[in-house]
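Here the structure comes first, spelled out in structure tokens, and everything after it is commentary.
Complex shown without one protein chain; remaining protein chains in place.
Chain nomenclature is as follows: A and B, assigned in order of appearance, with residue numbering initiated at 1 for each chain independently.
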Amino acid sequence: MKLTLKIWRQKNAGAKGNFETYKMDNVSTKMAFLEMLDALNKKLVEENKDPVAFDHDCREGICGSCGMYINGHPHGPVPAITTCSLSMRYFKDGDTIWIEPWRAKPFPVIKDLIVDRRAFDKIQIAGGFISVNTGAAPEANSILIQKNKSDDAFDAAICIGCGACVAACKNASAMLFVSAKISQFALLPQGRVEAKDRVRAMVEKMDEVGFGNCSNTGACEAECPKEIKLVNIARLFREYYKAF
Amino acid sequence: MGKLISKIPDGPLAMKWTNYKASVKLVNPANKKKLEIIVIGTGLSGAAASSALGELGYSVKTFCYQDSPRRAHSVAAQGGINAAKNYQNDGDSTYRLFYDMIKGGDFRAREANVYRAAEVSNQVIDHYTALGVPFARDYGGTLDTRSFGGVQVSRTFYSKGQTGQQCLLGVYSSLNRQIKKGNVTMYPRREMLDLVLIDGKARGIVARNLITGDIERHAAHAVVLATGGYGTIYFLSTLAVNSNASAVWKAHKKGAFFANPSFVQIHPTSVPQLNEFQSKLTLMSESLRNDGRIWVPKLKGDKRPGNEIPEQERDYYLERRYPAFGNLVPRDVASRAAKERCDAGFGIGETGLAVNLDFRDAIKKQGKKAIEDKYGNLFDMYKTITGIDSYTEPMRIYPAGHYTMGGLWVDYELMTTIPGLYAIGEANFSDHGANRLGASSLMQTSGDGYFILPNTISNYLSDEIRVPKISTDNPEFEETEKAVRERLNKFISIKGKQTASSFHKRLGKIMWDYCGMVRSEEGLKKALVLIKELRVEFWRDLNVTGESTELNQELEKAGRVADFFELGELLVNDALNRNESCGAHFREEYQTPDGEALRNDEKFAYVAAWEYTGEGKPHILHKEELKFENVEMKVRSYK
Partner (left out) sequence: MSKVLFSSISKKFVMALAGLFLLTFLPVHLIINLMLLKSEPGPFNTAAHFMATFPLIKIMEVVLFGAILLHISWGILLQIQNWIARPVGYVSGNKSEVSFFSRFMIWTGATILTFLILHWFNFYFIKLGIVKGNAEDFYSVAHKLFKIPAYDFIYLTCFAFLGFHLFHAFYSAFQTIGLNHRLWNPVVKPIALVYAIIIPAGFAFISITLWLFR
């Protein structure tokens, strides 16, 4: 296939960016989206031009490194996958593809399509843990947990921290991300002990780093590559009210 | 450093670790704060060690090349994590877990280390559970287990197909807690480019800030490498594409011996290569072999779609060759058998480098629903990648480079041959011998980080309490930084035509073809020539665009590929030296008449630890003889 790529190029955090147009010939439908960009970068380097910088690592949809805003969708138009799992067979010959970085004040662009997502780490550092020292844990089966609760905790815990929820949200809100972690711990007896402190600390940090407010539009849920549900946000709200 | 001192404690096997802990030197709590430790890598072992050391009160500085510690490649482990809890009452015990690992590793691992790994496995599960890792549970609320990787007990704890992710998020949370407390300082997007030795001791690192390109010096009383394996040397592997061996290789060149580099596990069930630009191979969990049947057409070059090939024209070669274990033979055996069929011309697909993994019979017998319940997410994942619906068509699979049993040589305390330099997790030559069993890597790497290193490092640091904070103004830092800068500038100044990745791809092909699943003296010797030639071409024709003073992914890649050339050579030499077939290392010359691995315990029951002697000079081989006092060396048979 032949494709036209419109890619956001920005030399560094301070630079002014712009869209560059690249023509790609011979794109195979068997390629992954990032492999198509690899091919572009190979071409650019061979022409002594600066290749497009983007975050990526595991390339199997679990590390959460990759993230591009493709044709109006975080991670592209196919639901429930990350950018690295996006296949080129979803595009047609002659397509124009817009590729943009995540846009949010707490996610400033570092270079091209790479953004700084440390705001997520800051929220986790504020309280996304259970305070237990190594060696202090009780025997694993000494605390029984209902299977459905444990399963729900797992469904929240599979968040990969990619930031697609923030990228999709018209308000750049991180509510889905925060609620996933809060939910995981809130559903487990181990996490209940410090549940109040946790939710207060994490929400305070979330506001402090500058994410927007949730207006329950559900874009995050629609775009989450791991299909984290909005019920988690409602649980976050409940946990927050309970904390006072 | 001529002799390898493994520091194995005295006493009976089951008491060694207890005895060690009872007599190890400790550091006074007041002194711990003054002692600095650098940890490189934030996978299960690195993040676990950082948090455990932080809890103890040491001043820890932790580095990772990713934007967040949560992205380390431990995240991708699927199947599970072993522990000898014996929750199933099926006869499991620390000894049995130990024995399974020793045997699975084809008797090329150190008894005392393996026993200790099995011993702390239960603590690991307790700790993860306390950290809120949502392991699968039974209806009564207890933890569930499944059997995995060709053992006779059910000892694998799991979180669906995302056990690695859940464990990693567990260690990430404990790391975050220590960051909040100020015991750990986190340095993300940093790549260690060299190790700094002062008076022969590891005293710091020189790292590159991957955003600004700044070269930074970081000093400490001890350095811990938790940088994972080197499987990306094959270019196409199941590893994260940025995983690399540079940290361990730099340490190796500074004096840390490299052990058993040729022990590389090739995983039998990954999605085959689909196009020439492919950047990685995705693993499909080994559990698929519980119900899927592996076959190729009986007719050479049969290009009909799998479904159109009738039963009598199919060769279920694993069931044919290994009637006792059938499709469930260990990873190394399954991988070699697939390669054998494809090399003989029976492979399927456009490339001929794939075999069928067929669920037709299982679906017929158990119904689609049952198969969906068990493997639904894997089938979805396969469809996402290939577009093929495995409920109606056979899956296509092929082996891929996966896990490296080899790594930096360490003693019982996990210290390398450089005083003050430790290697934990997959980065060390570890407890898996010549072949790793499924679900034992999460167990070993977590145990190293949480429970072993924090106990052993005090033995070294207790002698360091009088050493004041180490200054980065030392001439050793100066020199190392200068060398690092020179090397970076060299990459940029070549200004050739080819990208680092294209060299990586070609190197990977050489390694895969001649030093992959099957090796021969002739092939290995040829590989040595080819690697050297390619290496010369690399240093002549590499093209790195941009500057070293900015975010430059081409420069990052170039450094990693340059190290892979050197490591590749050592890997091949190690494979050449080991004139036997054991575990994942299969030498064509050493096989039984029916094509099975032929071990040579008399000559090769040792750990091959290689010493670097300088640019262009041959490595020196040091042998650590392996003594088996508690198990009898047997031939692995799956017939």
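We take it that contacts are C-beta pairs under 8 Å (C-beta built on N, C-alpha and C of every residue); 3 or more make two chains touch, one makes a residue touch a chain.
Keep in mind that this is a model prediction, so the values were computed, not measured.
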{"item": "Visible contact partners (per top-of-document touch definition) of the missing chain", "value": "A"}
{"item": "Selected residue (touches chain absent from view) among A:44, A:144 or A:231", "value": "A:231"}
{"item": "Missing-partner contacts on chain A, residue numbers", "value": "6, 19, 69-74, 77, 98, 100, 103-106, 168, 170-173, 175, 200, 203-204, 206-207, 210-219, 222-223, 230-231, 233-238, 240-241, 244"}
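One rule holds in what follows: only the chains that are shown with their structure count from here on.
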{"item": "Gap in Å, rounded to a whole number, between the CA centres of chain B and chain A", "value": "27"}
{"item": "Chain B - residues contacting chain A, complex", "value": "48, 51-52, 55, 66-73, 75-76, 85, 87, 123, 125-132, 134-143, 159-160, 162, 164-166, 169, 172-174, 176-177, 179-180, 186, 188, 211, 240-242, 274-275, 277-280, 282-283, 381, 384-385, 387, 450-451, 454, 497-499, 501-502, 543, 545-546, 550-551, 553-554"}
{"item": "Touch list for chain A against partner chain B, complex", "value": "11-12, 28, 30-32, 34-36, 38-39, 41-42, 44-46, 48-51, 53, 55-65, 81, 85, 87, 89, 110-111, 114, 116-118, 120-121, 124-141, 143-147, 150-151, 153-154, 157-158, 160-161, 184-185, 188, 190-191"}
